[in-house]
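Every protein chain but one is kept in place in this view of the complex.
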Amino acid sequence: MRKPYAITLDVGSSLANLTGSWRTQRPVYVDRLPPCNATCAAGEDIQQWLFHAEEGNYETAWRSLVRDNPLAAIMGRVCYHPCEGACNRGQLDESVGINAVERFLGDEANRYGWEFEPVTAESGKRVLVIGSGPAGLSAAYHLRRLGNAVVILEAETSSGGMMRYGIPQYRLPRITIDQDVQRILAMGVELRLDHRVDDIEQTMRDGNFDACFLGVGSQLGKRAYIPAGDARRITDAVTVLHRMAGDEKPMLGRRVVVYGGGNTAVDVARTARRLGAEDSIIVYRRTRDRMPAHRDEVREAIEEGVKLKWLSTIAAADDELITVEKMELDEKGFPQPTGELETMEADALVLALGQDVDLELLSKLPDLNIVHGAVAVDGAQMTSREGVFAGGDMIGGERTVTAAVGHGKKAARAIDAYLRGVAFKQKPKHQMATYDLLNTWYYADAPKTVRPKLDIIRRQSTFDEVIGSLDEATALYEARRCMSCGNCFECDTCYGVCPDNAVIKLGPGKRFEFNYDYCKGCGLCVAECPCGAIRMEREPN
Amino acid sequence: MLKQVEGSRAVAEAVALCRPEVICAYPITPQTHIVENLGEMVKAEHLTGCEFINVESEFAALSVAIGASATGARAYTATASQGLLFMAEAVYNASGLGLPIVMTIGNRAIGAPINIWNDQQDSMSMRDAGWIQLFAETNQEAVDLHIQAVRLAEELSVPVMVCVDGFILTHAYERVDMPTQEQVDAFVPSYEPRQILDPAEPVTIGAMVGPEAFTEVRYLAHYRQMQALWLIPELAEEFEQQFGRASGGLVHPYRSEDAETLVVALGSVNGTIKDVVDQLRDDGVAIGSVSVTSFRPFPAKALRAAIVHAKRIVVIEKSLAVGIGGIVSTDVRMALAGAGRPVHTVVAGLGGRAITQASLREVFVKAHRDLLEYLTFLDLRHDVVHREIERLESQRRSGPVAENILRELGSVADRIG
Amino acid sequence: MFQVRIHGRGGQGVVTAAEMLSVAGFLEGKHTQAFPSFGSERMGAPVMAFCRIDSREIRLREPVMAPDALIIQDTTLLHQVSVFEGLSDSGYVLINSSRSPAVLGLDEFFARHPQIQVLTVPASHLALESVGRPLPNAALLGGFAALTGMIAFESVAAAIDEKFQGRVAAGNIAAARAAYESVVDVKRGAA
Partner (left out) sequence: MRTSHVKFYQTGTFTVGNRLLSEDDRSVQSTLERTNSLNSGHRACQGCGEALGARYAIDAAMRATDNQLIAANATGCLEVFSTPYPETSWQIPWIHSLFGNTAAVATGVAAALRVKGRNDTRVVAQGGDGGTTDIGFGCLSGMFERNDDVLYICYDNEAYMNTGVQRSSATPPTARTATSPAKGPEPGNVFGQGKNVPMIAMAHEIPYVATASVADVRDLEAKVTRAMSIRGARYIHILVPCPLGWGSEPQHTVRLARLATESGLFPVFEAEHGEITDRRLIRRKVPVEEYLSLQKRFAHLFKPELKMDVIARLQAVADRNIRRFGLMNGGDD
């Protein structure tokens, strides 16, 4: 066609006009740290595995999850999920049920027998892990993944440490522990039960170990001085819970008083109900909202008939009577005695005032630095003794399964670096994806799915698991509630809303790129990005 | 085939023979019969392969034609007077876009005062709009010019107006030799657009052009139209060969060779002029006439060649450039630049006033004796305008001029001339 | 060249009469030209139409200023409009009326123009009889053919047949024939 001059033009010729020159600022894709990931003590990339779960690709999701935490099924039961507390979705409607999805994935793995990927390259190094609790298992798993030979020495007759001996089975069925542990062992990790270590150095020499990880749980209940006529009636929570693992269940009686406000206190009180106690009373010196125990646990305990007595300390325990002193909170929120006393009947008094780690095994390492009953470690989880690393309850701080798993992972990576003679470096953290960076318009209103619960009668009389699992549909729904804070989830909104077609879509999984030849820097993509994964920057000169 | 038909019917049949594909119709006197006839032909399926669209205004009529033409359809419409002005923006646009639309103008005066009768002010208002303007002297020529116009428009990718004096031709029953479909098909090939809206080969039509190219675009429009100065005679010649009669071309001289006085005019008034020329020739006056068929492009060379030998030129024109006088005569003077020949402007036939032989004869004789003024209004009622001017000068609120004059003249229809 | 001017009122088929007359002439191989007094007149207003008949091409575009024949379709126009303006002294006048020119008060005019042939024919009446509507135009053309001899009645009939269809055409032809015959009778009587 001989087209008329100037008034008739060839299509698409405006590509010659590079409108990028109009720009004074430019959009840049960023990855921000989602609050869930930021708060996960196990260092899970929660958002990433939710991403896969959203697609219904559960095995991929599980594999993504276990890159950080091998104990998915356990974690989905016992983690107090601070991630959910931090979840930005909580500010929109309700936080994403991350823990439920994690449990679903862990259970799927156990149900279908998914195994960890086989170790591809052996390092030739041997690492000793002491304790098969969450810290030890996590360290062993990660060390093995990195190609190291791992031997776990466990003093008890069963694996799992405090998970088995400290957590009631209505919260964590023993089969789940067995399954998650077995999967780790299947990687080639060696577990030796009934093997108490007294001399670490000797054990290392004997076993030809290049490094050691200490992951011993806090199994000693703290005692408080309580004037008592009959010490038989006073026991501690750790002992009660430990005996629950054995064949002979503890005999607590009809009326049980538990002293303390932590999760262990609640565990014991709920256990007592299940063992037949008509009255299971928690005595705590402050108020309910100040209880360290997880709110959900407390709520469930109350549902099950556990009673709580606030602002009370136990002054004395005689015969079948316990003397309680009323407290009041001072201006700073600390409880102060009032001198007002009352008595209550009790067949047993269980002290749940905290736990200590039995540091007996360190006695042969006299120069090991211990501070306030906890093993001191550096940023690489290494103790003052070279080649000896530690984690979990031993090093103090937050004593949860999740934290222990996190310690184990970090220690394993540090040990691996140590064994390879390189410095241990952690990846720098991204800027936090705070709620204000999101454009929540783009997320449909979708309230959280409530996990099924065991009916109340069975909860009061059996040790069946209280919290059920999500079915597949609800797990999927829950996973899809994730807003992918701070990280592109390929929603195509930037690609769509650019008036200048200056966003290049790279295809599934490859995200997008800006075409700065045409981007005029209007900022629409930044404003409309649902998850805050684009930032405006000053145009470089 | 010879036929005795109304001019509008003849034009409609000629248009139909050209196989138009889209016809846009909006009624305005005096072109209405043309589109009515075409509409009937389409409705009765005598004219097939044609969309007949009743639009809501002349502006829409030409706009629909623009869209259709740009999409590769042969598009046609017709209008007159106020209608042409109402579509003015689209008139310029069609030519600017180089769309070969053919449009009939049933020439009519422009108000106010509103007037439905014939003059050529409407076409003159669009003389610079980039359309080729052909003026028909008879209904036979109106038929023939439409056939040539389609070919001309499409070869040059320029729109063409065929100007037909309203009522005088459009409503006149006279003999027309109507060509056959085969003849027209042989003369007018199917439309091969120079540009077309087609998803298979997309283009942008109607870009915004700035100072950097606008002059060139305008020059090219001029260049394309000037090409018509050789194509029009060529087509007329080819037409004559195929149809056996002379029609179209740039100018038609009549008894001009030895004329000392030459009359130049556009359209149907040339018939009356020829009769007067014959009468004066019988009286021994060396007079002739030249009918200008192509007013745009203006055939300056051809016209000069036809008239330069005369001692004086009288331009009879049915339009008025208020504030200067003649429109056609300005162009005629340009054609005669440097020749030193007086060109007299005679404004005649405004708003349907009959141009009579008697009046023409009078001015021709006057001109021949070199007594004619530079600008003359034929049959102007001097007494009426004189009284109105007096009234205007004596009173601030002198009232509407047209109504004042009408009051003075009495009813319109009781007069014959 | 023979020029005809037809006077009537809007709605009386004045223009159609001129057109049919031109067609009739055309059918005889003559050059003819018919055109209305262009206007926006509505029903009832005085209107005119013109027709020229010649043996050669008609180029003239002016209205018929000096008619050779007048057809007056409505007698009420006689004293309202200067219908006789420019009429040739040897021309024809055909008036649609059942009354005589004398009764119409035209004696004085025709006395001054003795060469003018004037006749009345009850065209509306004839049309009412044969077509059912008092439209005098076709009938008057029959009378015109008889009065002027410019065209044959057969041509008029053919022109009417071209303009109208079926029953209307037949009725108009019948009316025209009746008018034609009545004029022939009157002329024969006069002669």
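Note that the chains take the letters A, B and C in the order they are written out, and that residue 1 is the start of every chain.
As a working rule, a residue touches a chain if its C-beta (ideal position, glycine included) is under 8 Å from a C-beta of that chain, and two chains touch if they have at least 3 such contacts.
Bear in mind the structure is a predicted one, so any value in this text is a computation, not a measurement.
Q: Please work out which displayed chains the absent chain touches and list them by label.
A: Missing chain, whole complex, touching shown chains: A, B.
Q: Return the single residue from B:S8, B:N37 or B:N93 that touches the missing chain.
A: B:N93
Q: Have a look at B:A60, B:L84 or B:M126 and name the one touching the chain we're not showing.
A: Result: among the candidates, B:A60 touches the missing chain.
Q: So one chain is hidden, and I want to know which residue out of A:E54, A:D68, A:D180 or A:D236 touches that hidden chain in the complete assembly.
A: A:E54
Q: Would you write out the residues of chain A that touch the absent chain, in ascending order?
A: Answer for chain A: residues 6-7, 9-19, 22, 54-55, 441-446, 476-477, 480-484, 489-493, 495-497, 499-502, 505, 507-508, 515, 517-518, 520-524, 526-528, 530 touch the chain left out.
Q: Even though one chain is hidden, which residues of chain B still touch it in the full complex?
A: Interface residues of chain B facing the absent chain: 21-22, 24, 49-51, 53-57, 59-61, 63-73, 75, 89-90, 93, 97, 196-199, 201-210, 212-213.
Basically, only the chains that are shown with their structure count from here on.
Q: How many Å are there between the centre of chain A and the centre of chain B, using C-alpha atoms for each centre?
A: 91
Q: With centres defined as the mean C-alpha position, give me the chain B-chain C separation in Å.
A: 33
Q: What residues in chain A touch two or more of the other chains?
A: Within chain A, no residue contacts more than one other chain.
Q: Which chain B residues qualify as touching chain A in the complex?
A: Touch list, chain B to chain A: 96-98, 157, 194-196, 201-207, 209, 213-214, 216-217, 220.
Q: Would you tell me which residues of chain A are touching chain B in their complex?
A: Checking each residue of chain A against chain B gives 1-11.
Q: If we count contacts the way the header does, which residues on chain C are in touch with chain B in the complex?
A: 5, 15, 18-19, 22-23, 26-27, 31-41, 45-48, 58-65, 80-82, 85-86
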